[in-house]
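Please see the structure below; I have some questions.
Entry: chain A
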Amino acid sequence: YAAKPLKIGFSMALTGGLAGAGKAALIAMEIWRADVNKKGGLLGRPVEFVYYDDATQPAKVPPIYTKLLNVDKVDLVVSSYGTNEIAPAMPIVMRKKLVFPSLFGLAVNDEFKYNRYFQIMPAGPEPKTDWSKGFFELALEQNPKPKTVAIVSADAEFALNAAAGARKNAKAAGFIVVYDKTFPPSTTDFSPIVRAIEAEKPDLVYVASYPPHSVGMVKAAREVGLKAKMFGGGMVGLQFAAIQKNLGPQLNNIVNYDFWVPEPTLNFPGVKEFLAKYQEAAKGKGVDPLGHYLPPYAYAYLQVLEEAVNATKSLDQGKLAAYMHKTTFKTVVGNVKFGSNGEWATSRVLMVQFRDVKPNDMAQFAGPGKRIVLYPKAWKSGDIVYPFNQ
Partner candidate 1 sequence: MFRNRGDVVFWIVLGAVLLAGFGVTQTIANEYYYTAIYAILQATIMAVAWNILGGFTGYVNFGSAAFFAIGAYTAVALDKWLGLPMPFLIAASAAVCGLMGLGVGYLTLRLKGVYFAIATLAMAIVLETLINNWDYVGAAKGVYILTPEKVPFFSSYIQLLFMVMLALTLGSIAISRYLNASRIGRGLAAIRDDEVAAECAGVPTLRLKLISTTLMGAMMGVAGAPYPFFVTFVDPISAFNLFVAVNSIAMPMIGGTAHWIGPVIGALLVGGAQEVITVTVSSELNVLIVGIMLVLFITLAPQGIVGLVQKWMKRRKR
Partner candidate 2 sequence: MASRLIVENVEAGYGAVRVLHGVSVHVEQGESVVLLGSNGNGKSTLIKCIMGIVQPTSGRIWLEVDGERIDLAGRSPQAIVDLGIAVVPEGRRLFPTLSVEENLMLGAYRQGARAKLAGNLDFMFEVFPVLAERRNQLAGSMSGGEQQMVAVARALMSEPRILLVDEPSVGLAPIMVNRMIAKIKELKERRSLTVLMAEQNFNQAIKIADRGYIIVHGEIAFEGASAEDLRANDMIKRYYLGV
Partner candidate 3 sequence: MSAPILKVSGVSKRFGGFTALDGIELELGASERLGLIGPNGSGKTTLINCISGALTNDAGSIVFEGQDITRLPPHRRAALGVARSFQIPKPFRSMTVLENLRVPLEYAARGRTERRRIDADALEVLELIGLKNRAHDSSAGLTQVDMRKLELARALAAKPKLLVSDEAMAGLSSSEVDEILEILLALNGRGVAVIMIEHIMRAVMGFAQRLVVLDAGRKIADGTPQDIIRNPDVERAYLGE
């Protein structure tokens, strides 16, 4: 008779603000499940998911994890997507001493300091500062050296953390911060903000924002004719195909973070196959059609778990955690090694520059050449075009 299924439990944002990412992540996770079951499952048991929609509401997360653990009695748990939805699960998971692979939480473990927490986002051991390091290091290499920087961010969790990191990096690198403000998530028009920035004539403009603001900032910057020499940094949304298509040439020369782009330097084993499957599955689901940004990582955080279970041949959480701390995992997002705090041992936040983007064409982003990796050096696929406004 068939072996008892192995249940993996999690909550996921399938409605509410983060549902776009949450659903894309779920598609990736289901691809992993199909792959692993095709290989005979984990420990010879078929893998099953038990998951609930947290509606992007942190308050829904604790009941979901208590239910997963107490009623559904899942064997393993993984996190929801995003800091706000990961943090509320922590106390529950910690109390049961479970391994907790986490999907894109920013510095969650700074507070909890939990040694069985493993974060798949390549932000590095000090996520807040590692996030913007590349932007400022690239700036330092330019000649003449830029002097002033404006930092602007959305008034919400991730953006504020990213801006805080940027502030630190900017000071450390000796830039003068001439503008440093936040804007509310409900902002409709960004031109007053860009004008206020332009009035300070900064050399660099570091923006930390969510998708609608990123779009608004890029448009306003183009309309106002922002004269900064580098523009971008921490804008979420520019990684998504629909927004890339809409902004088109307005994106050119923007330097922004990313986690994966189809450049030859990042062609890890398995990633092409995974993306092909994802793009097939994503059709008509209203999620990012290319899926470069988040889905490979959602696949990878389960790959990590898979390898740990297979290697230790157990579900013993202590053994799994020990294994995960010491191993370098081979995943579709490349080699992953966790540091002691559960973040990547070394940062791999990419700085990519949009290049040569044509209007109204989504297909152009499927292949290389449009988003050149400038940083880190190890993954570099081209040189920076500087200054931004040519």
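If you want to know what made the cut, all candidates are chains of the complex that A comes from, given by their letters.
Methods note: a residue touches a chain if its C-beta (ideal position, glycine included) is under 8 Å from a C-beta of that chain, and two chains touch if they have at least 3 such contacts; residues count from 1.
Note that the coordinates shown come from a computational prediction; the quantities given were computed from them, not determined experimentally.
Here chain A touches, in this complex, candidate 1 (chosen among 1, 2 or 3). On chain A, the positions that touch candidate 1 within their shared complex are 14-15, 17, 19, 51-53, 55, 57-64, 66-67, 69-71, 83-84, 87-88, 90-92, 95, 111-112, 155-157, 160-161, 182, 184-185.
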